[in-house]
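A short worksheet on the structure shown next.
Only one protein chain is missing from this complex, and each of the others stays in its spot.
Order as written gives the chain letters A, B, C and D; numbering starts at 1 within each chain.
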Amino acid sequence: MSVLDISNLSLSFGGVKALQDVSFRVPEGTVTTIIGPNGAGKTSLFNCISGFYKPQQGTISYEGQVLSSGIKPPRRAALGLARTFQNIALFRGMTVLDNIKLGAHVHMKSGLLSALAYFGPARREEMVVRKDVEQRIIDFLEIDHIRRQPVASLSYGLQKRVELARALAMQPKVLMLDEPVAGMNREEKEDMARFILDIREEWGITVLMVEHDMGMVMDISDHIVVLNFGQVITEGLPSDVQKNPEVIKAYLGNSDIDSLRKKLNPEGEAA
Amino acid sequence: MRIGDAKQSYEADEAIWTTPTQKMWFGLFLLILLVFPFMADSYLLYLGCLVGIAVISTTGLNILTGFTGLISLGQAGFMGVGAYTVAWLSVNTGLPFPITLVLAGLMAAAVGILVGLPSLRVKGLYLAIATLAASVFLHFIFAEWESVTGGMGGLSLEPAHLFGWSFQSDFMMYFIIVPLAVLMVLAAANVFRTRIGRAFIAIRDRDISAEILGIDLLRYKLMSFALSSFYAGVAGGLFAYFYRVVTPESFPLSMSIFYLAAVIVGGMGNILGGILGAAFMTLVPEALKLLTAALTPFYPNAPVFMSPMLEIIFGALIVGFLIFEPHGLAEIWHRIRRFFRLWPFQN
Amino acid sequence: MEALLEIDNIEVVYNKSVQVLRGLSLRVPEGAIVALLGSNGAGKSTTLKSVSGLLTLEDGEVTAGEVRFRGKDVKGTAPEKLVRNGLFHVMEGRRVFEDLTVEENLIAATYALTGNKPSLSDSYETVYNYFPRLKDRRKQLAGYLSGGEQQMLALGRALIAQPKLIMLDEPSLGLAPLLVEEIFTIVSRINREQGTAILLVEQNAAVSLAIASYGYIMENGKIVIDGPADKLTANEDVREFYLGVGGKEGEARSYRDIKHYKRRKRWLS
Amino acid sequence: MDWLFFGEISLAGLAMGGLYSLIALGFVIIYKATRVINFAIGEIMMFAAYLFLAFAGGMELSPWIALPMAVIGGSILGGVIEKTMIRPMLGESPISVVMVTIGIASILVGLVEFIWTADPQLLPSFLPREPVFIGPLYLAPKIAYGFLIGAALLILYLLYFRFSRGGVALRATASDQAAAYSMGINVRRVFNMAWVFGSLAASLAGVLVAATGGLSPQFGIIGLSVLVVVIVGGLDSILGALIAGVFIGWLETVAGAYLGGEYRMPATFLVLAVILVIRPYGLFGTHEIERV
Partner (left out) sequence: MFRNVLKKGRRLAGLGSLVAALTVAAPTMAQDKEPIVFGGSIPLSGVFAFAGIHIHAGLTDYTDWINSEGGINGHPVKYVMEDTAYEVDRSVAAFKKISGSESPATYYGDSTGFMKSIASELNSQGNTLMSGASFATALTDNEQYPYQFIPGPNYTQMFGIILEYIASQGEGGDMPTVAFVYSDTEFGKDPIENGKDRAAELGIEVVEDIVTKPGSVDVSAEVLKLRRVRPDYVVFHGYVLSPINEFMVQMRQMGLDTQFMGTFWSSDKLIIDKMGADADGYMGVMPYNYYDSEESGPMLDALRAQAEKSDPEAGYRPTGYMQGWFNAMVWTEVVKRTLDAGKELTGDNMAEALASIEDWDTGGIIGIPVTVRDMSFPVGRIWRVNAEEGRYEPVSDWIHLD
């Protein structure tokens, strides 16, 4: 069973082909990771899925339904596609708690009038969300000690965790994480890995991520898709992908360095 | 760990006033507002009313510019819509003031939505110019649609009335303006305890990730415009009842700039900042006039050379604030409070 | 040989909150090509920016450590002064001035020369000599060049400045393999013929190590492995670093194991 | 329809538009290099015009000496403003910087009232007074000669930006600030130069406009028309400033002549509104793509 089905996706910006004929599936209940060198088109792919970019060709199906380009990002969020960003996209003017509560926005209903008065439906709904956020998410991600702090004052690792919390508050079916551990130290990475695995196992949420840290990727992914120059090179289990010569070449370049050295430096050694 | 975490319930934690001390101060503040008109002379009363109107309008603009990040140079225009609505209704229907004020707010909100429509495509300063264009059109309509607005001569209206009371004096107007200002500020504070307020701030901080979280940008931007212009409309309506004459020249561009300056000087995206900014911007020129008055016995010509000084000081204040305290009066206020909270006896 | 550039234990913090470099050190000897390798987000670009002084533009700050160029501490020196002193930073993504022509892009780079102005037409010829394609397009807007040509222009601008050291940030980014090889060949030629030292930041380990004499690999703001290029090439750790394969027994726990370990710890505490 | 009349009106409008182009150019230079929307441009114009008044009227210098002195004075003012009040705002939100320029405008108005009083003024006339006829079309001499002087500076500017090394530095900074730093360009100096050059254009236009229309501390309102011009043309487009300047000048005049003076502003703002809806970043402005 696949929850996301990408087929023949192509995207280009004024002649530059960001994605070419990309097809793959995200099996339900897995951690699926997209890897590839810088500029391979990973983030563009995410942006197509969340509805910011309109691919020129191809389709994205979510739970069997084709997401046409008329379905705008907010609607996709409501359908259960949550996402974090490569460069943290928290709201710097708000506290951690408010950031997380924003995640629940799509599931709330109170209108402007009751918000102005605050008594009645708006307050009841706020309390329900607050309780849910506290008990389900803040506890789980161990961020109760910072809930009142403005996010701008937090460390990078904690900011990433708050972003994850916010995505979880959206009650997603698919959680898209763009480089969740980039820039973290080992300990922070370990925490994040643990959360990702728990999210999959305990909450049953499918995780689709883009990540560069190969150690972590290989350890926690169930399925890996490799992109280079906007194309899928290969996909499969971590152990298979690691051995694929195409992948090795994409990452290390031509592994025969001696011949490469001669080619690049025909007139002798570097000074 | 903070004391705030020891709350008995989430509800208590989400309250605007979280400690008994805060509640006490707020109560005291309300009491002062209540007693003030009985102690003040007509000039202070006048200033009180003026500050009240400015607080409402500044809070409205703060919602739009400070919290939602949409810069508007059209605030005076929206106030004008409210003022003309009240004036027209008062001249042609004689409705009591609560109804006319609500209608003024709604009319301004409707205009606000119309003006806000480009906000989905146009951002930042381009949007500011779009709102400026709107205020130029509004001024044109005020001046030229004579059958409704009375043209350049404007409209004169009767005092606000309700149940046979006529609110003619400033003393009476105070009891309309100030309670309304308190209510509207509280309502604005409430909005920012709910999902709607959070959506506004999200749009300001990063509209793209707001969209990812399922926030419909156009809907909420328009809502912010509507809410903000509603406040402006009510403020304009009060302006009309207060001066009892409304002309196209009552709402110049400089007034929009005044409110924008109030928001910035007070502290953008801060409810308290809106109040402080409005009070500051209204009272500083008055304080400078006191200075002029103090100089006049020595230099009878002081009024003549002090008036350009006022403009210089006004400009220098804005520039100085932005350079040295970009977060405005609210930040200064918080710093003072922190200072006292950390006094030797407390830890 | 005394190092041209010495970075000593620097720490860098962005926005006063996000720490990106945590005690990084490296050396670039006069006339050498040194490669600095690492994955996305490891802090490679930040390292270059903290040398060239462009960090302050992004609200970053060197909070500890020292950066010496030609024996002098250059921390806090204005970027334009550094450039005039012989340190040229070719930024990631090429950053050509898109609405200027190729030639104007080169003219802009002459600002690096204030103080010692050799005949400019000679230096333009040098650039066109290395990159004949730029000569054909010199009246064209740089925005209309292809990715490879833009990278050439970025290098050409560096040549105009006649620096002692060029810091090259990801020259291979987004270029097809053949083009990458072409560019690297020229980089190597520039190094040899002009005697310019080069600090090369790359994700593409193979091409970098092919022209570099020495390499550093960084992760999380620190150098994790370094050594002469040929030794690094042979090193298993490099493979592990890039592909997450292998790893010596006992050294690294799998992230899956950690999960259970941490969980237990949490219940106990 | 009276075509001769239309022709004369249009000609007057186009000539006025030429001066708008010059002011808009001053505005765009500052915006391109520093990303600051300068709401004080009208007041800088005013200040330069008062300087001219002081030099030519008060000190009775020859207008042809007073003119360059006033223009240089205005550009020094621009440089000083940048150094003392705009530079500390680097990195702050655009709205704060705009507000600073509004504050500066207020300071300048106060200064002018303080030094020269609030009386309305006329500049000593220094342009030839013989009527100018272009074919059968009459053109007021002040406007005609004002246009010629303005156009001369405009062309000078365009040549400078196109062909000089300094022009390259300015355009490079506008195109990519960080990259300009990395070229060894002293970006802070470029910012300062942009304000100096921008204010210079505005100052010359200020004297020329004041020479035709008179001068008072409210002169700065002309900045509003210029704002319309640069938004229509695109904030960062020199070409846009030139074309939109001429167009808006023409439109204002034609609307004023056929519909009445009260229609001048609404007509141009109507065009502005339409432009904002169909091309949010002006006719020639660049739309910055936001990265997700």
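To be clear about the criterion, a contact is a pair of C-beta atoms (placed from the backbone, for glycine too) under 8 Å apart; a residue touches a chain by one contact, two chains touch by 3 or more.
Not measured: the values here are computed from a predicted model.
The hidden chain, counted over the whole complex, makes contact with B, D. Touch with the chain that is not drawn comes from one residue among D:I65, D:L122, D:I155 or D:L239, which is D:L122. Note that of D:I81, D:L170 or D:A210, the residue touching the chain absent from this view is D:A210. The hidden chain makes contact, of the residues D:I81, D:V254 or D:L272, with D:V254. In the full complex, chain B makes contact with the omitted chain through residues 41-43, 46-47, 50, 143, 151-154, 156, 159, 168-170, 243-245, 247-250, 285-286, 289, 292-293, 297-301, 303-308, 310-311. Counting the whole complex, the residues of chain D in touch with the unshown chain are 2, 5, 8-9, 12-13, 16, 50-51, 53-54, 58-59, 113, 115-122, 129-131, 138-141, 143, 209-210, 212-219, 221-222, 253-254, 256-257, 260-262, 264.
Everything below uses one rule, namely that only the chains that are shown with their structure count from here on.
Across A-C and C-D, it is A-C that has more C-beta pairs touching. Distance from the chain B centre to the chain C centre is 52 Å, each centre being the mean of its Cα atoms.
Per-chain Cα centroids separate chain C from chain D by 43 Å. With each centre defined as the average position of its C-alpha atoms, the distance from chain A to chain D rounds to 48 Å.
Those residues of chain A in touch with two or more other chains are numbered 52, 85.
Looking at chain B, one finds that residues 208 touch two or more other chains. Note for the complex: chain B touches chain D at residues 65, 71, 118, 121-126, 128-130, 132-134, 136-137, 140, 143-144, 208, 253, 257, 260-261, 264, 268, 305, 307-319, 322-323, 326.
The touching residues of chain A, counted against chain C in their complex, run 16, 37-39, 142, 152-156, 159, 179, 182-186, 189-191, 193-194, 197-198, 212-220, 229, 238, 242, 247-248, 251-255, 257, 260-261, 263-271. The residues of chain D lying in touch with chain B in their complex are 37, 85, 88-89, 92, 94-100, 102-114, 118, 224, 227-228, 231, 235, 262, 265-266, 269-270, 272-273, 276-277, 280-281, 290, 292.
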